[in-house]
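Shown here: the complex without one of its protein chains, the others still in place.
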Amino acid sequence: NLPLTVIAGPCQFESVDHALMIAGRMKEICADAGAGFIFKGSFDKANRTSLSGQRGLGLDEGLRLIADVKAALDVPVLTDVHLPDQCAPVAEVADVLQIPAFLCRQTDLLLAAGRTGAAINVKKGQFLAPWDMANVVSKLESTGNTRLMLTERGTSFGYNTLVADMRALPQMTRLGYPVVMDATHSVQQPGGLGGASGGQREFAPVMARAAVSLGIAAVFIETHQDPDNAPSDGPNMIPLDAMQGLVRSLMAFDRLAKADPITI
Amino acid sequence: NLPLTVIAGPCQFESVDHALMIAGRMKEICADAGAGFIFKGSFDKANRTSLSGQRGLGLDEGLRLIADVKAALDVPVLTDVHLPDQCAPVAEVADVLQIPAFLCRQTDLLLAAGRTGAAINVKKGQFLAPWDMANVVSKLESTGNTRLMLTERGTSFGYNTLVADMRALPQMTRLGYPVVMDATHSVQQPGGLGGASGGQREFAPVMARAAVSLGIAAVFIETHQDPDNAPSDGPNMIPLDAMQGLVRSLMAFDRLAKADPITI
Amino acid sequence: NLPLTVIAGPCQFESVDHALMIAGRMKEICADAGAGFIFKGSFDKANRTSLSGQRGLGLDEGLRLIADVKAALDVPVLTDVHLPDQCAPVAEVADVLQIPAFLCRQTDLLLAAGRTGAAINVKKGQFLAPWDMANVVSKLESTGNTRLMLTERGTSFGYNTLVADMRALPQMTRLGYPVVMDATHSVQQPGGLGGASGGQREFAPVMARAAVSLGIAAVFIETHQDPDNAPSDGPNMIPLDAMQGLVRSLMAFDRLAKADPITI
Partner (left out) sequence: NLPLTVIAGPCQFESVDHALMIAGRMKEICADAGAGFIFKGSFDKANRTSLSGQRGLGLDEGLRLIADVKAALDVPVLTDVHLPDQCAPVAEVADVLQIPAFLCRQTDLLLAAGRTGAAINVKKGQFLAPWDMANVVSKLESTGNTRLMLTERGTSFGYNTLVADMRALPQMTRLGYPVVMDATHSVQQPGGLGGASGGQREFAPVMARAAVSLGIAAVFIETHQDPDNAPSDGPNMIPLDAMQGLVRSLMAFDRLAKADPITI
């Protein structure tokens, strides 16, 4: 029943200066609001809708950036891994390894991530029922790692559309690990722009608030100072200058929810 | 931005005494918690999964019951109509005519209901997108009636399963009418028991809280003193003795949500 | 294992001359191809997406039209009913009463239709699993009527989209009644044009052929000499002048399927 943690950052790392700007601002916002904070960014967008989508800085430069951000700001950093071989080097600098939703059943990736001993955040696949995450958890627990987080990011609902089923949050909580609501990707419209994914940015605060009211551990929100010109996921990122209001608002719901826990 | 209204009652009317017992208790609970209250019950379950499901008291006895409840307790009463011819007689005693989800596109039923001048609550069909409710609203508005409410009760999601998309609540709010979350039927499993619908009662408070946190006008919850022996919808009704705690809890979220409105 | 029956006609009746033109041409096409034929049309579109959609000729004029078509062409006629009171008068002239998909669980409509003794075609609701049709069948059988047909017309699949699950055809066949594929409405995009439904006419022959290859009893296809100017369902109707080729093609697949039955 700790206060809400906000996992936030740009969809992809752009530069050290950019990361420091966003991480620094988010650290202030979260400290001010009484929220925990984990800085999020990707060094590689490994499954862009189309080949022309920007991939990111790459592993080496990305890890240097993470190290720089941690040295400068002393914040925990989460980043996603895509191949088993990436897990060990990423775990040397990052605090949380994230398993992308499409890859949440790739056994070798889960085992390699688990074996690093780092905290692991698994995004539930768009094709997976909440209760199926029990099998994902077992794969990770087989490595002895129990520093796990489970994230709802929407489920396939017809074509080019996701729906976030609020039941998934208490269902995953029953698995015994902190549950995260990804308010950004659950309002994504996969492939919705033809050569890129669309999104409904206006609904990210809706998803975040509904989920936080249920007493979850963390909310995942991508943010950018200029979403419309961000290299990826612009349509569903929240502008950085809207984050203070959003985090403050969410913390009020979080306090109420944590004082009045809901169980199933 | 009025306080939350609770629309509650048994799935179907059983007897005047039973209705008075539930309506009386719910009136106390809502008054105590600062919530509005509308008593809900059906005089006919016109679309039971199977023929052997109990249909209810029927129109004549049902309307007498509604009149008795109103005389004894002075509470507004909502009941559903299934045929155009039922609208006028029902509107003579009931305060709110409800259009069932399966019937939400039946033009003649909508027009007959609208023409009574009574308040109308339309349940969004399990097969309808939130934005398609604009056409339903237009049909009703064509009668000059603008005393409308729009209810989310879940959307078809594969077979025998519904999902409640939280985006539907602010989307329907944009249509300009009070929005209701049906926490009971959105956790129904249609046909899930073979000859009857199943349900996930434990998730009704989850749906209610998530929705109330978004600042909706009303929540719809079916309740019974003994759900497992109720003539219909037992698997998803909330026990009457759990309602006080639930309503109090929801009112805390409602106050927070109304003080911090979310818009899209 | 009779040859395929083609249930075809305009979405709604427009005039006696129009009905005779389409029914006459379809009768020729089907006779020529060795297919059975039932003429289809609606006297009332009772659940148009929006109020401005044309409703049709109405009950009285519609029944006169049906009688005229039968007198002139000696073809069986199918039309849909929307209210219990309509069943008896419609059954006096029409050969097959059709229960619309949205209304497939309205018990009184099913019972009234069954009691006429006419053949009944029930469209499976967009919200219903194939196996749930067992309950619909039981309601009808309770009237002693076993002249039933069951129609697949697509299942809700996200918003404004339907998907036709081919498994539904053999599943419904197991219920013991002839199964029909509605190739027109399974490619409808409900509400897809905002104030009207869209459709993907080009996929109707795809659905028809895939279904006929499984050995079904009948295929349901709406047709019009000028679909783009038809009063309803234009986007998914097949042009009348394409019907001869389509029926001939389907009959070849039907013969093969009937000679090599598939069972589950």
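Think of it as A, B and C in the order they're written, each chain with its own count starting at 1.
Keep this in mind: contacts are C-beta pairs under 8 Å (C-beta built on N, C-alpha and C of every residue); 3 or more make two chains touch, one makes a residue touch a chain.
No experiment lies behind these values; they were computed from the predicted model shown.
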### Query
Relative to the complete complex, which of the depicted chains are touched by the chain excluded from display?
A, B, C
#### Entry: Selected residue (touches chain absent from view) among B:F13, B:F127 or B:F157
B:F157
### Query
At which residues does chain C meet the chain that is not included here?
155, 157, 163-167, 169-170, 187, 200, 202-203, 205-207, 209-214, 249, 252-253, 256, 260, 262, 264
### Message
If the hidden chain were put back, which residues of chain A would touch it?
### Response
46-51, 55, 82-84, 102-103, 105-108, 125-132, 135, 138-139, 142, 155-156, 159-160, 190-191, 195
### Missing-chain contacts mapped onto chain B
157-159, 161
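Here, only the chains that are shown with their structure count from here on.
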### Query
Among all chains, which one's averaged Cα position is nearest the averaged Cα position of every protein chain shown?
B
### Query
What angle of turn lays chain A on top of chain B when you fit their CA atoms, given in steps of 5 degrees?
180
### Task
Would you kindly tell me how far, in whole Å, the mean C-alpha position of chain C lies from that of chain A?
48
### Message
Averaging over Cα atoms per chain, report the distance between chain A and chain B in Å.
### Response
36
### Task
Could you give the separation in Å between the centres of chain B and chain C, each centre being the mean of its C-alpha atoms?
33
### Message
Touching at least two other chains at once: which residues of chain C meet that condition?
### Response
159
